[in-house]
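Input: one structure, supplied below.
Apart from one protein chain that is not included, each protein chain of the complex appears where it belongs.
And now, chain A:
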Amino acid sequence: MKAGIVVFPGTNRERDMAIALRVVTGREPVMIWHGETDLPDLDLVVLPGGFSYGDYLRCGAMAAHAPIMPAIRRFAEAGGHILGVCNGFQILTEAGLLPGALLRNGALRFLSQDCHLRVERDDTPFTRRWKAGDVFRAPMAHGDGNYIADDATIRELEDSGRIAFRYSRPDGRVDEGDRQTNPNGSVRAIAGVLSANLRICGMMPHPEDLVDPLMGGEDGKPLFEGLVEALVR
């Protein structure tokens, strides 16, 4: 699997993502500068976390108009696989590649803590190493992760199985109104969503920061292993 990580000014989790990809693929991902206008030959494009352009307008709003974005859009239209984490998820929603938006966290504070995510379906490249209903742990670190979309969109996402992950208790129970288990207040406790073709996934928590027992666990590893399995050629 050939992976590329897009670096915007203010991106700050590109190194974490590179470590995770290196662990599962054994090869170095390509770093792609935001000023480029073409992508190299890739199986997976990753938009990592950070504060692109300082997040001074809306999170991800400036990055959605970066010079590299038309190439990413073409990649998506051609059926390419894209993972957006944290700021990367925000950029994907701002670019219209995923539905919905990320508001300020419900408590209006930055949240950096472990959360539990329930896997909602196991037949996508991002989730195939889990079983639907499995729960895994991942650190979250964001100020704007409160997922929202209009009712019709939420209904469509639910009906077509485009929810990838929900915030849950360790036992898998989801409680939208509970700040302990749905820390940022996301509607329907949505932590990650998929595109209609299931090839673009955006999520707020950071599976890339939990791929090594030394750092507290390998809970995030199956996501990357699944991608390798699905995209190997």
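FYI, a residue touches a chain if its C-beta (ideal position, glycine included) is under 8 Å from a C-beta of that chain, and two chains touch if they have at least 3 such contacts; residues count from 1.
Criterion: contacts and distances are computed from a predicted model.
A chain of this complex does not appear here, and its UniProt-recorded name among "Phosphate-binding protein PstS", "Phosphoribosylformylglycinamidine synthase subunit PurL", "ABC transporter permease" or "Aspartyl/glutamyl-tRNA(Asn/Gln) amidotransferase subunit B" is "Phosphoribosylformylglycinamidine synthase subunit PurL". Only one of A:118, A:206 or A:221 touches the chain withheld from this view, namely A:206. Annotation for chain A: contacts to the undisplayed chain at residues 9-10, 12-13, 15-16, 19-20, 35, 49-51, 53-56, 107, 109-113, 139, 141, 143, 206, 208-209, 212, 214-216.
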